[in-house]
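Left out: one protein chain. Kept in place: all the others.
Up next is subunit A:
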Amino acid sequence: MTVDTAPAPAAPAAAAPARRGLTLPSGSVITTFLVLFLVIAAFSVDGFASTRNAGFLLLDVVVIALIALPLTLVVVTGEIDLSVASTVGLSSAVMGQLWIVGLPLEAIVPLVLVLGAVLGAVNGFLVTRLGLPSLAVTIGTLALYRGLAFVVLGDQAVADFPRAWTTWAISSIGSTGIPTVVVPLLVLMAITGVVLHATPVGRSLYAMGNSEDAARFSGIDVGRTKLWLFVVTGVVSALGGLYWTLRYGSARADNATGLELQVIAAILLGGVSIFGGSGGLLGVIAGALLLASVRNALQLVNVPSDVLNIVTGVLLITAVVAPQVAARVKGRRRRPAPT
């Protein structure tokens, strides 16, 4: 971790004096926070450390952490995808509609994953081939995909999925309370971590996040790489849609509405720069877990769930403001007066 999360070769000019002072890898601060919080909560919040509660907590974080994996790679390249939650919704709606039509789940699953690839490819095509800003494109497809979800399924809910599948979705490993689904998630995390931090591809993502032109001149096919990232994000979001549907036992067009903001909050909290080029996967996973644990702990002490939004917001802002302020204080001490 200490070695492989800091490959960012050249920080953007504005942050340059800051970076020289920071020796900790991105993500270590947030991971420390997470550990501290878990320890404090375990001792001070009744029921927080129970296996039952840990199971619920992990179930809640699964889809956010899952989608955060490919989306982190997208953000590292300097792009963004706001349409992920709508892709979850559309996948869920299509899954429900195909089930009504009478297809078996064994056939529905691959079809929905292909759909996710297509949805991601549309984003990727508009961004890389037409050169449109991903922020605007994916605000558009956020509305488009969610709209199509309603066109496909309307406002009905499909809930008669086979018990075997829905109970698997919330089952846990033996009596540990750890959800079964955490195992495949860990595998995907490991794969993503290796790709991002230990392969030339991962390195090239940081390179294009820092300077797209420089990356292009050094022989990286920026367009193709980004296109593939959007496709993968689509597929993984569709997977998230399948899981979401089974976990709540209900296919609805409005499933996971607003989830994109939670995923992005986790990524930014984890120390990934919104401008691309820096950050690491460990921080993102810690960020997702921290957000979920804080909400969970506060719910246990009966803080109304709407009020918890304050915590999410303040955490997010603190996470980005604190390093900036620290960097400025450090920079000022180092050099007399930055013009």
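Here, a contact is a pair of C-beta atoms (placed from the backbone, for glycine too) under 8 Å apart; a residue touches a chain by one contact, two chains touch by 3 or more; residues count from 1.
Just so it is clear, contacts and distances are computed from a predicted model.
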| item | value |
| --- | --- |
| Absent chain [UniProt protein name; select from "NADH-quinone oxidoreductase subunit J", "Carbamoyl phosphate synthase small chain", "Monovalent cation/H+ antiporter subunit D" or "Autoinducer 2 import system permease protein LsrC"] | "Autoinducer 2 import system permease protein LsrC" |
| Candidates A:D46, A:E106, A:D213 or A:D306 - the one touching the absent chain | A:D306 |
| Sole contact to the chain not displayed, among A:L142, A:A207 or A:V294 | A:L142 |
| Touching the absent chain when the full complex is considered, from A:F150, A:W228 or A:Y248 | A:F150 |
| Missing-chain contacts mapped onto subunit A | 14, 126, 130-133, 135-137, 139-148, 150-151, 154-155, 253, 257-258, 261, 264-265, 268, 274-275, 304, 306-317, 320-321, 324-325, 338-339 |
